[in-house]
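The complex appears here without one of its protein chains, the remainder shown in place.
Each chain carries a letter (A, B, C, D, E, F and G) given by its place in the written order, and its residues are counted from 1.
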Amino acid sequence: VDEETLRSLLDGVRDGTLHPDDALRSLRRLPFADIGHAVVDHHRALRQGLPEAVYGRGKSREQILAVVEELLDHGTGPVVVTRCDPTVADELAVRHGGAVRAGATLVWRPRPPRPERVVLATAGSADLPVADECALTLFAHGWTAERVADVGVAGLHRLLARLDVLDGADAVVVVAGMEGALASVVGGLTPAPVVAVPTSVGYGAGLDGVTALLAMLSSCAAGVSVVGIDNGFGAACAVARLLGPAVRSDA
Amino acid sequence: VDEETLRSLLDGVRDGTLHPDDALRSLRRLPFADIGHAVVDHHRALRQGLPEAVYGRGKSREQILAVVEELLDHGTGPVVVTRCDPTVADELAVRHGGAVRAGATLVWRPRPPRPERVVLATAGSADLPVADECALTLFAHGWTAERVADVGVAGLHRLLARLDVLDGADAVVVVAGMEGALASVVGGLTPAPVVAVPTSVGYGAGLDGVTALLAMLSSCAAGVSVVGIDNGFGAACAVARLLGPAVRSDA
Amino acid sequence: VDEETLRSLLDGVRDGTLHPDDALRSLRRLPFADIGHAVVDHHRALRQGLPEAVYGRGKSREQILAVVEELLDHGTGPVVVTRCDPTVADELAVRHGGAVRAGATLVWRPRPPRPERVVLATAGSADLPVADECALTLFAHGWTAERVADVGVAGLHRLLARLDVLDGADAVVVVAGMEGALASVVGGLTPAPVVAVPTSVGYGAGLDGVTALLAMLSSCAAGVSVVGIDNGFGAACAVARLLGPAVRSDA
Amino acid sequence: VDEETLRSLLDGVRDGTLHPDDALRSLRRLPFADIGHAVVDHHRALRQGLPEAVYGRGKSREQILAVVEELLDHGTGPVVVTRCDPTVADELAVRHGGAVRAGATLVWRPRPPRPERVVLATAGSADLPVADECALTLFAHGWTAERVADVGVAGLHRLLARLDVLDGADAVVVVAGMEGALASVVGGLTPAPVVAVPTSVGYGAGLDGVTALLAMLSSCAAGVSVVGIDNGFGAACAVARLLGPAVRSDA
Amino acid sequence: VDEETLRSLLDGVRDGTLHPDDALRSLRRLPFADIGHAVVDHHRALRQGLPEAVYGRGKSREQILAVVEELLDHGTGPVVVTRCDPTVADELAVRHGGAVRAGATLVWRPRPPRPERVVLATAGSADLPVADECALTLFAHGWTAERVADVGVAGLHRLLARLDVLDGADAVVVVAGMEGALASVVGGLTPAPVVAVPTSVGYGAGLDGVTALLAMLSSCAAGVSVVGIDNGFGAACAVARLLGPAVRSDA
Amino acid sequence: VDEETLRSLLDGVRDGTLHPDDALRSLRRLPFADIGHAVVDHHRALRQGLPEAVYGRGKSREQILAVVEELLDHGTGPVVVTRCDPTVADELAVRHGGAVRAGATLVWRPRPPRPERVVLATAGSADLPVADECALTLFAHGWTAERVADVGVAGLHRLLARLDVLDGADAVVVVAGMEGALASVVGGLTPAPVVAVPTSVGYGAGLDGVTALLAMLSSCAAGVSVVGIDNGFGAACAVARLLGPAVRSDA
Amino acid sequence: VDEETLRSLLDGVRDGTLHPDDALRSLRRLPFADIGHAVVDHHRALRQGLPEAVYGRGKSREQILAVVEELLDHGTGPVVVTRCDPTVADELAVRHGGAVRAGATLVWRPRPPRPERVVLATAGSADLPVADECALTLFAHGWTAERVADVGVAGLHRLLARLDVLDGADAVVVVAGMEGALASVVGGLTPAPVVAVPTSVGYGAGLDGVTALLAMLSSCAAGVSVVGIDNGFGAACAVARLLGPAVRSDA
Partner (left out) sequence: VDEETLRSLLDGVRDGTLHPDDALRSLRRLPFADIGHAVVDHHRALRQGLPEAVYGRGKSREQILAVVEELLDHGTGPVVVTRCDPTVADELAVRHGGAVRAGATLVWRPRPPRPERVVLATAGSADLPVADECALTLFAHGWTAERVADVGVAGLHRLLARLDVLDGADAVVVVAGMEGALASVVGGLTPAPVVAVPTSVGYGAGLDGVTALLAMLSSCAAGVSVVGIDNGFGAACAVARLLGPAVRSDA
């Protein structure tokens, strides 16, 4: 399926160094490890340039511990755990030293610092957990996000006072709940790529983030793209895709 | 139900000038005219300070013509027709001279000009029909709205350049579709009452105005209140309520 | 962004008393305090005439305590905390004396009494927490709301018996869940501005307040405006906007 | 399935007058006529006491003509056609004399008048088509509904002035769109059974009748029951069920 | 508002036995008791023929105890408490003897038995709590419902085997969750009034009862009417309305 | 990706009869034809055992004509066109003789008759267009569906009278709109696989088929599976999958 | 209702060995046991070929214990309990030995192994509880599902590497949450019947499984059919229907 692999297999078969049956078997045995309940994919970084990530919610303590151990022992790149139960997070931090942690997110082996400027704008302090997940995932990729916090559009002057930070950013992540208007305003102020993360923060008619999601998708600022509700991890991965996969900058 | 009426009825009964049976009958015959398919309420202005309005959609040509004739012939205050079929609107304009018309809205006998300043801000040119309905209804009450058009938040500088108009307004109506963020931004820039009108303008995820509606209801700007989708008429009536009913200024 | 500030800056620059670089810096340093996780905006009252408010839900104990301390120590106007966890509310009340409290809402330094009459009508006793949030926020602005409680439309006579209270009100807040019909009925009985607050009270098909919200937005009583579900705070702020910002009456 | 039929079949088999195979065949050939695309059920009146009804929408001209002809030629009870295309309705009226028609509804062979009093209250003139469908279906059952029209709750005095009609009604049908509050108010004013029909009339946030539907289902007036949006026919049938099936009064 | 009361007031005023001011005051003081947080309406039975009911959810222990005490001490008719917290229910049962209780529902002073036959059909055993609420409310009105339990349509023979119970019923309540098809099937088998209660029972795509609600409202069985999700109380009240208010049978 | 193809390619490369570059090229040129705007896949039948199908809606006349011509000229199996504009359907029928057509569906080169018994039950006559689409697609596979029409659950006896047809069916397709209860009832009466097709037929609260869809997914009859709204084609394909792909029976 | 029963009844009546009254009574007493709160249907296996199943959620401990005891003591076929509270499950396992259990699902008396190959593909490890419910229900029918786990479409090579398992399957169940794309991809790779089970796994915009449900119903792979969210039991029953009811293979 990966063309280079296919070609080398084909070359081997032509050279007689590889029997067709073995080639066929190879095609099936692509590089991932089976640890019982989950298939761990050590080569995803090669294909997508993304660190291995473990989404903690809905997984048992045993599952999380096993997957993280596999990734840390047998992989070499960054490892990110998100939405992790606090006690499991504590246990992970004790078992595997060197973790950087913020709330429910943990990172091991972040990539070395990269030069691009990523700005992370948040509307209110209740959006911080999502922003932290995003910031830590960016950190795993090598970026230390520049934070512009508490700049909801009802106090526009706070945002305008920080225009210098927005200026020249290589990518901007906007994290906002309620009516999500910050994405439109920021999108209108910068030519940089803007990834909007709706959050489930809000009341009145926030519908657990659906309102912000719809508003961001309907943004009058052209070219703003959106990820799922509270998905700070996804926004960081979108940034990683657009700034070029970290794996390249490792080389 | 109207206490003064009740009291005068009761006084009449006490004085012997009104027989209880007649009082009872009076209680039932409150001041409205029955023209068959619709009960025309000539005294609504007295109760609510609002002009008589005819919502055209879903009414037959005959129904609209009859109600408007009743209102113009037997009432004295302003008459507003909204969402009127173009050919019926033409016919109305011909039959009853002196109408002011914008699109599907017509007004007869507007109240004399009032001094309060009402600002009408619209996000895009596709919001104009709703803004027109609002402006003409305001006009029927005596206000000529000051328009701030095409100031969607993706081009914030256009709005900021018109801050002098917002300043000192007695009421602001914000008409916006798509993500409806203009209501939040305006709400943050003025201490005046802000009535937000979501419009069905938009695409992508606008859901025919539901997104703007939800966003405005979730506004991070405190104290912004909202009317239904495309309801320019309702917003004008909300303004009329908060600036004091027009009937008072007539006195 | 505030024109007067802009002009005084410009005047300073012309007079040579202000260096352009300093002016530029001033433009960025608008009057708010950064306390780490939240930007506290001491001048919002000046811009919007609204007290500083802290929405407690989704904020940690530490965040709430820090923000309230900042507001009470360094601001001068009213402070409102809403949706506050009971134990944090207890701690706040102990730390900062003089709070007026109802359920999850606390107020310090309310403005002096104002003369306007604000009526607060509620449909049922389950709507009381929302009504209390509204009443206490109104109190922070200087109004003691006149309560008309338990007047749901299924018992119309209870509402009709209180018409004298509605009469002459400067503003009416209607708090109702279930089918929210009270807003329409009240809207038809008074020419005053009516702000409707749908509540999440209800069962059967109340959809956690969405039904009341939609019903109020579709009200057949023209000019009723609506805030988000359970948003008693927002309704009080809407009243504050329409009766003129409290800051003026302070002068 | 009809016990009497079952018993007579069983009796016939016991008596030897009916062979088991014939009984089995009879069980399958219950009294309906197959006219190709539709099974016409002549005995529904016997089972449910309801007239035969043809819902016109989504049926071709040919289908409607065939079913109506079958019902009129081979049945004896009332026939109701609803939501009929105007030209097909015209054709039906010409082909089969004696129809009573209102808009898209036609009735042939209504039952003789019945003594119960059925009140049909409508909120606005745009609700009339639904009310007409209901009234004509009631007429097919033998009732001439007493109309209370244009009594939306925003003008409460109009409804209160008609309380004498509500009084003593055997059943009340409430037809209302927008926020549907009329059902709650009427439900609170009468102990009679109240069947509420939400209509798709409305704008702003009416969602084509869903808002009125939800509001009526959430009514604070206990014991109000609801049928589907615009389903005037269904409401009439609900009335027929609760007043006792017409077939009884024929006897 | 009640015409007889109005007339007697008017007569009093004419006779000079009642001063207009007193009449006005009387109009306001209709028969309900104000116990602080809730207005207790002792005359609702007279107007609607329904017992006094207390919906427990969202009310504090103190509120429930006070309202029930008021109703039992100062009223004379049946009292129903629904959705009551178990410990509050225990306390109520201890304080006020003679309660009949099933789950979260309690009844005191039920009306004497009435002769009409009310059938209560339930689809599955998970629907029982809703059915119990309905049965106990019916009991308060004087009916002992005949239960047809566990007759979901996937096992049609179970329902067909109970046709004799359906036969001759004066009213049928159908309680069903999941796809709610039982209402349609029962509606097709009986000419009696059918009140359908959707329940929140279900999984897969039940949407907490919304699916059953929509399905019942879309029933192909004409004349089935519907109350809100899990609203067993409301269904019993609908039955009470259609069988004639209990207050009459007391006379 | 198809293992046999892969292996023969690999064998060719080993034998020297195929150059690796050619093999690579072959892997990319899997058996489909590119006709500009659409990739026509002649081998789908081999992979999935399904006929080639053209969904007409949203395609231009030119696109439909080109694709059908490609399929008829260069393929050999059955061809199905669904949701075809009437005039395009006429043109197709004229251009390419031998089509079997029902409404918007056309079939050419149906497979030879197969022995399995497929029953197609429909609730009402308005469901016929969807049933026709299903029946014709089944016909393309070799089955002539046995129709059980107009057996909606409100007239249960009509369904019970046709139990002999259901008995012994190899597969049953249930096509129903409104509340979709027919799927549950049929599912309870037969052990055969039941594929349910919700239709957009309905009114009141049918929500264009969403109600029937949700109801069928929530069916209390275990093992009923569902396809999309109005998707008669999909249901026929599901039947083809479960009875074994037609391509096998051709062999 | 079961024709053979009907016929034998009829034959008995003809022969005089059965009195019509007794026949009528027999028709009502079809083979199920009434244990108070639930009707246990011992013959469902005969009618539908499905084991008796107890859905645990919403049932009390007492109800579950009683029904399971009835089924195990008086029935003979497989018994499945799903969604069982852990402590009740423990108690059941102790009381009734020989249970096979996975999470909240328990099985007693599985049918003997059957030869058909059923593949169970899951997208991620969080989908395992649903997959387990499905696998255990399949096991009750006699199939040991072949698992293809953790093959979400974002890592396509993992699925392609398992194509040999898909190949030749008699039925495939796809269990996937999030965007549910696995069903479409699998549906395109196999001609076998595919039953898709959306799960409530997901975040961002998963809406508790609704997104996966809608996506699977909209699958571009023709003939994929769908059961409700998280309904592993239902999918297993659908497989049982399509592979022929287990009861036959017992014979």
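What to note about this one:
The definition used in the following text is that a contact is a pair of C-beta atoms (placed from the backbone, for glycine too) under 8 Å apart; a residue touches a chain by one contact, two chains touch by 3 or more.
The model shown is predicted, which means the values in this text are computed figures rather than measured ones.
Considering F:L128, F:A145 or F:V227, the position touching the chain not shown turns out to be F:V227 (whole complex). From the options G:A99, G:A221 or G:A235, the residue with contact to the chain not on display is G:A221. In the full complex, the hidden chain is touched by chain B at residues 124-126, 128, 149-151, 155-158, 160-162, 164, 201, 203-206. Residues 123-124, 152-156, 178-181, 184-185, 187-189, 202-207, 210-222 of chain G touch the missing chain (whole complex, contact as defined above). Although one chain is not displayed, chain A still touches it through residues 1, 3, 47-50, 53, 160, 163-164, 167, 171, 187-195, 213, 217-218, 221-228, 233-242, 245, 247.
The rule we apply is simple: only the chains that are shown with their structure count from here on.
Here the CA centre of chain C is 49 Å from the CA centre of chain D. Centroids built from CA atoms put chain G at 25 Å from chain F.
Across the assembly, chain E contributes residues 1, 3, 27, 124, 155-156, 160, 163-164, 187-189, 203-206, 213, 217-218, 221-222, 227-228, 234 that each touch 2 or more other chains.
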